[in-house]
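Excluded from the complex is one protein chain; the other protein chains are retained at their positions.
Labels run A, B and C following the written order; every chain starts at residue 1.
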Amino acid sequence: MSKKVHVTTSVNHEPVEFLCEPRQSLLEVLRDTLRLTGAKEGCNNGNCGACTVIFSGVPVNSCLVLAVEAEGATVETVEGLADHGHLHPIQKCFLEGAALQCGVCTPGFLVAAKALLDHNPDPTEHDIRFGLANNLCRCTGYDKIVKAVQAAARELQSLAK
Amino acid sequence: MSNFDYAAPTSLAEATALLAGAHGTARVLAGGTDLIVQLREHLRDADLVVNIKKIPELMELSYSSQLGLRLGASVPCYRIYEHAQISVAYPALADAARIVGGWQIQSRASVGGNLCNSSPAADTIPALIALGAQCVIAGPQGLREVPAESFCTAPGRNVLHKGEILATIVFAPPVPFSGSAYERFIPRNEMDIAVAGAGSWVKLSADGTTIEQARIGLAAVAPTPLFAAEASQWLAGKSATDKTFERAGEFARKAASPISDMRGTAEFRRHLAGVLTRRTLAKAVERALG
Amino acid sequence: MPVVFIPTPLRDITAGTAEVAVEGSTVRAVVDALEQRYPGIKTRLCRGDSLAPGLQVSIDHVMTTRGLRATVRPDSEVHFLPVIGGGKGVRCSGTQPLIE
Partner (left out) sequence: MSHTDELYLGKTSYQVLGKRPVRHDGADKVTGKAVYAADVQLPNMAHGKIVRSPHAHARIKSIDVSEAVKIPGVFAVVTAADFPNLESRSEVMGEGGPVNLAHMAANCLAMGKVLYKGHPVAAVAAANVHLAEEAAAKIKVEYEVLPSVTWVLDAMKDDAPLLHEDLRTDSMGKKGDRPTNVALHLQFEKGNIAEGFQQADIVVEREFRTASVHQGYIEPHATVALWNEDNRLKIWASTQGAFNCRQQVAQLLQIPVSQCLVVPCEIGGGFGGKIAVYLEPVAALLSRKCGRPVKLVMQRNEVFEATGPTPGSFLRVKLGATKHGKLTAGEAWLAYDCGAFPGGVIAPGCMCVFSCYELPNARVDGFDVLDNKPKTQAYRAPGATQAAFACEQVIDELAEALGIDPLEFRLKNAASEGTRRVDGPVYPRVGLVECLHAAKNSDHWKSPLSGANRGRGIAAGFWFNIGLASSCSGSVHGDGIVTLVEGSTDIGGTRTSIAMQLAETLGIGAADVLPQVGDTDSVGFTFLTGGSRTTFATGLAAYKLGLDLQAQMQERAATIWECEPAAVEVKNGVYSRNGQSLTFKELAGKISELGLDPVVGRASVSPEGSTNAFGVHIADVEVDPETGKVTVLRYTAIQDAGKAVHPSYVEGQMQGGAVQGIGWALNEEYFFDRKDQMRNASFLDYRMPTCLDVPMIETIIVEVPNPSHPFGVRGVGETPIVAPPATIANAIHKATGVRMTVLPISPPALWKALSEKS
């Protein structure tokens, strides 16, 4: 067994160090080592998006990132979305719009939606559906998720003004 | 997943030395969106995984209308389609990069990785073939070049020898009156492997009526991504009309030797090769006409 | 008298008769009365002292969870139906085993 590797990284804007085996995914270390269980394992091969985190500025499936690759990178998870007890507008809009049912895909959608709106503050419905197509939801039929992201976009824009 | 050693070299020389000197199986990690799944599912094994994203030239993305495009093997797909000039100069490449998995995949997956994974269904390879891209391979003996259509040798296999790394993919500068397009067919609208794919590049006469040159690449209709040579040659000198595109589609259909699997029947794939060739030719011409 | 609708597979016993009026103020009594008239039918409907597994009773168009204990009125209509999705016919409490 190859020995563990020491990794220095940043998670939700705080410096973090951990030891991991090279074979461990970022998702595994986030959940089992750092106990950030917001990112969920839905498929473990990049097809459901439930483990989405923002990795050095871009959304990735954390199940398809080796934890050792986090060396020197920045990681943002759903746990970092709310700001000192205040829900992020996307989280607020998901709640008010009943955009979740079982809730297991929700963290991935929230993080992907944040990346989407950071990148494109005024998306069309198609932009949203295209941008969130790597995130599967089996409960909602997506309708209320898309509407919540539209509402969040409006709110974020009015806040920006 | 079986355990392995990990290295993240910062130079090509260091990387090729690591790969050449590795005991057991060494694997290159670019975006990891194929490799990590394959290791996890024991479809491939590794004693050493070499992350090549810390090597500057492999992350290079440089374009100029004189020199063309140099695409480092590890550059993630999203950087390609977000690059305004590249999307205009090599639209087929941008078309393909935009549909490799979803956004989370495109944040990691690279065109170089797509080539080296050497899947017959790879979305970017037909675009590379159509655009006449050259693959620059670095190894212990230095650099060598291979045209994109010759890179893959069988499903999951390619021309790379032990110790070699695909370093850069080079594209000639775009010529006037040229255009390109890539399209695939999938049952959903995202997150699928191509049932079939086609990439087309055309150069038109100055008056835009005649196809002077064309190149067509096909995906998922043969053991490797395919350069449809006959169709491409036949197109030279033909008028840029729907009839011509239809005919070229028939050549593409003939070139296809697909299999049946859970993603589609051989019959359906052969049919799609024709449809997609016709559609991408039409789009390429449209783009050539600006 | 309550009317029992004979399940189609049991009409071999009732010589094709589909509806039978029999005395009884509980499903148990109704089944016993049926058995009197059509010997052998009880073994098709019951296992030991309870409904056969996979069977449930509908009285006046309402599935009952009370099995043979369910009460039947003189004007009632009784159906024996297979247990279906939704867990109908589950005969259980939190503390006793499910099997009767």
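List of remarks:
The rule we apply is simple: contacts are C-beta pairs under 8 Å (C-beta built on N, C-alpha and C of every residue); 3 or more make two chains touch, one makes a residue touch a chain.
Just so it is clear, the model here is predicted, and its values are computed rather than measured.
Considering the intact complex, the chain excluded from display touches A, B, C. Of the listed positions B:Ala17, B:Val146, B:Val170 or B:Val275, the one in contact with the omitted chain in the full complex is B:Val275.
Checked against the hidden chain, the listed residues B:Ala15, B:Ile193, B:Leu235 or B:Ala288 yield one contact partner: B:Ile193.
For chain C, the list of residues touching the undisplayed chain reads 5, 7-10, 12, 18, 43-45, 52-55, 58-65, 77, 79, 81-95, 97-99. Summarising the interface, chain A meets the missing chain with residues 21, 23-24, 31-32, 35-45, 47-48, 50, 77-79, 81-82, 87, 91, 94-98, 100-107, 110, 125, 128-130, 132-147. One chain of the complex is left out; on chain B, the residues touching it are 1-3, 102, 185, 187-193, 195, 261-265, 267-268, 271-272, 275.
One rule holds in what follows: only the chains that are shown with their structure count from here on.
By number of C-beta pairs in contact, chains A-B lead all other pairings.
Taking the mean of the C-alpha atoms as each chain's centre, chain A and chain C sit 55 Å apart. Rounded to a whole number, the gap between the C-alpha centres of chain B and chain C is 68 angstrom. Here the CA centre of chain A is 29 Å from the CA centre of chain B.
None of the residues of chain B touches two or more other chains. Multi-chain contact residues of chain C (touching two or more other chains): none found. Residues 1-2, 5, 21-23, 25, 44-47, 49, 52, 55, 58-61, 63-66, 68-69, 71, 112, 115-116, 130-131, 133-135 of chain A are the ones touching chain B in the complex.
Listed in rising order, the residues of chain B touching chain A in the complex are 1-6, 8, 29, 32-33, 36-37, 39-41, 49, 51, 53, 76, 78, 101-105, 107-108, 189-191.
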